[in-house]
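So the structure is just underneath, and the comments pick up after that.
Note that this complex is displayed minus one protein chain, with the remaining chains in position.
For clarity, chains are labelled A, B, C and D in written order, and residue numbers in each chain start from 1.
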């Protein structure tokens, strides 16, 4: 009997969506379980699958975890920490805006709704600077690449994104343009990605999985990084054992700030 | 004419050429292989029906809390879809003539335009959106242009098909009169293929409304973005409302246009 | 027959009824309003062309680093698309007959099936994916089912249109013979609308290949997920490769099928 | 009017009573209040100017077009009240040869003829000659032979000449083994010899199998020679109903002035 492991919406881990074979092999080897590895490009589908017990494990981001807690009782197996996982608000270098408060009344591009580093993080940055993002600014949800073009053309005054996104954009700009953008604000590191397990999975399987990951974390991470060019992205990654639900209260706060209070109830309150 | 020799019954089937027999067998084998690869299981589908019902029940009753903004979005979407479709149809008609088997000025032109239209279709919406955002910036114009491309990819091909399927007698008669190609197209091909052209055009309009997600991507608002957000946040009741609204819009357009069509087609020139 | 009275020229145009005149004016007004709302500006488009070229240059040369896995994905996608389309067409044909103006058993049946098919079309892919994920889990089967629904929404409608457009003489002749409706459909309608049916079916196959993003939604892999990921990683050179591959596949299918079609249509029964 | 009054007696193959038809949007009716009885085995020619409504009359009798008023009886069956299977059964007894032939162009000649067999064998094997029973295929070929077209049985119907496709339409009607034939200008596109042959075939069937024949024609000689009775349509109604032996072709020419 194979276990089903789905992966979704890991910003910065997109490679894993298509080059998962080494990781899957490694995970099978260390856990001794057969694994059906299912990369899913949409988190809604992945979460519904977990809720309807069609998937056993789900590797997802913090925003997914919060939603999943609300919709079904998923447990955490391990967390996945990546250094330099934070949100930015970027403006053009020649922009007159130097304080985040100056974004009041401006048009700001962010990623699709519910993305931790591209939507929730940047919104929270605005909020912590004292703005009311939904009232004081015009938030435009879009594909970030489009937002980037919009920033260049001046349609948008600022764009919220993750750290790795900015690196990706800059790498594609011509040399003389790479210093044409300025980080207006950056957040602290965001909560961790994590591996969730559906409530229907026997405790024993869960333990088996958790133990295997703990014991072989180095080789598993190495296997993710086997994508050649992308090795660098995954440097410094590690698995974390002690994940508490309250670590994600930050994300719940972000949901509230972003205007989705339904996902902001703190567990245990 | 009047061969009196006893005539035999024709063969029941013409013996297929070895080539076509081989091609046929290859197709059947491919299909069988594909079906087995698709993991089709009717029993699984049947046992899963209750889950489907559960999701459907989550859509009931459709949410009414955001009715007004949604209605506005639908309206905006319809307007942009209308413009995109009208422009797209205008461009498609000459392309269709150029790429139709019987009215192309030259086979090379035909092959080129056909491939071009196929190519336009193959390029995904997001890529078109990117092109247009880079050139005209975020906003309704970029969205409309994307819809125009969508419409061309679809309409040019189906218009060409309609043109090819017109019964050849009447156009032949006009050619025998010495009418120019343009006259033949306008006086015979166009009236004769009119019902089919109108149907295709209406479908294109419907398609544009449905694919309005791209309008959201380029920051032009529209109902597609609303729908995507509802789904992302598991507000299936809101999603249901939006789907119903689009459905009603589509039905309404069909009603109005089927009336317009009957009165238009009856018109005696 | 032989009225010798001097006959006058008919009016150039029939006076339109006040209702239809009003409807026409309303349409023109709506269109004008929509066009102004769409913010169309040709000059902007022209000045933006260099930017477009720049984006296009980002796609050149297409990346070859992932050629092999991409080719595999294309193949898998094609297989699933084929299965989905074949099943979808099989279901569409009877639906099309039931919803066609002239062969429906009853106007109520027609209205119902028509609405049903419109509704199937209106429900977005993601919603179908959710339904099927909930019932059959993540994987190719859910993806295939989604493609089946897509195909039904498209084919049933266009098949019905083809059926309605068949010249009425030959079916009338079979009806006069006393043939059953089924016989009329199979012996007259089907052969006469065959070219159009084949064209629609091929387009549905192409559409399924192109819309293979949904396969990614449900974790069935395929080229759509590759494309989405490439875009997500802002690797437009990879995206270009994928688009080209899909394009070649589509061209190939068209070539093969246009051959098959000519030989099929010539066949003498 | 009660059915018992209109109900035709023994031996009446077709009764038309008070039939009227006006196309939507037309100022005049095509014709109105047309009534006649045709005994079994009679050969009737319908004549009239272009647009007098001959084709419309035949169609209305079969309810391929709905007449506005009036009733049509085939034997004892009032066709106006019938639907579905029952309507099909009545229609299947009547071979209808259309003015525009109405063949299925993309199928072979033999298949087109075979379709006539659906009148008496409701089997899917009548759909295509490739799957039909041997005796049915042979009978279809026999019908083709009667119109001298057996050598073209493999050709596509869409690739025939005008006269050839009319002959196929005739063969299809023969294939029905009908009790009655409605023929709308059946020899208009035929060469003179073929025209005579076809009219002869019809007449023979009328004599030997007491087939009832109703044919529209513009050949007045044919009307006089091959019909027992001539009906004339003119001025929006039935203006002539006479035995053909009382008429001559030149007399009939008066109809058209």
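Here is the rule we go by: contacts are C-beta pairs under 8 Å (C-beta built on N, C-alpha and C of every residue); 3 or more make two chains touch, one makes a residue touch a chain.
Bear in mind the structure is a predicted one, so any value in this text is a computation, not a measurement.
Novice: Out of D:79, D:97, D:113 or D:190, point to the residue that touches the absent chain in the complete complex.
Specialist: D:190
Novice: Decide which residue listed in D:17, D:93, D:137 or D:167 touches the omitted chain of the complex.
Specialist: D:167
Novice: For the chain that's not shown, point to the residue among B:49, B:186 or B:248 touching it.
Specialist: The missing chain is touched by B:186.
Novice: Residue-wise, where is chain D in contact with the chain that is not depicted?
Specialist: Listed in rising order, the touching residues are 23, 48-51, 53, 55-56, 99-100, 152, 159-164, 167, 185, 188-195, 218, 220, 253, 256-257.
Novice: For chain B, which positions touch the chain that isn't shown here?
Specialist: Given the touch definition above, chain B has residues 1-2, 169-170, 172-180, 183, 186-188, 191-192, 194, 265, 268-269 touching the missing chain.
Novice: If you put the missing chain back, which residues of chain C would it touch?
Specialist: 1-3, 7, 9-10, 12-13
The criterion applied here is as follows: only the chains that are shown with their structure count from here on.
Novice: Any idea how many Å lie between the Cα centroids of chain A and chain D?
Specialist: 77
Novice: In angstrom, rounded to a whole number, how far apart do the mean CA points of chain B and chain D lie?
Specialist: Between these chains, centre-to-centre, one finds 43 Å.
Novice: Can you give the whole-Å distance between the Cα centres of chain A and chain C?
Specialist: Centres of chain A and chain C (C-alpha means) sit 36 Å apart.
Novice: Which residues belonging to chain C are in contact with no fewer than two other chains?
Specialist: If we look for residues of chain C contacting two or more partner chains, we find 51, 55, 126, 130, 134-137, 139, 213, 231, 268.
Novice: Residues of chain A touching 2+ other chains?
Specialist: In chain A, 44, 48, 52, 143, 145, 149, 153 touch at least two other chains.
Novice: When you draw the chains as points and link the ones that touch, which shape shows up: line, ring, star, complete, or other?
Specialist: Chain contacts: none of line, ring, star or complete; other.
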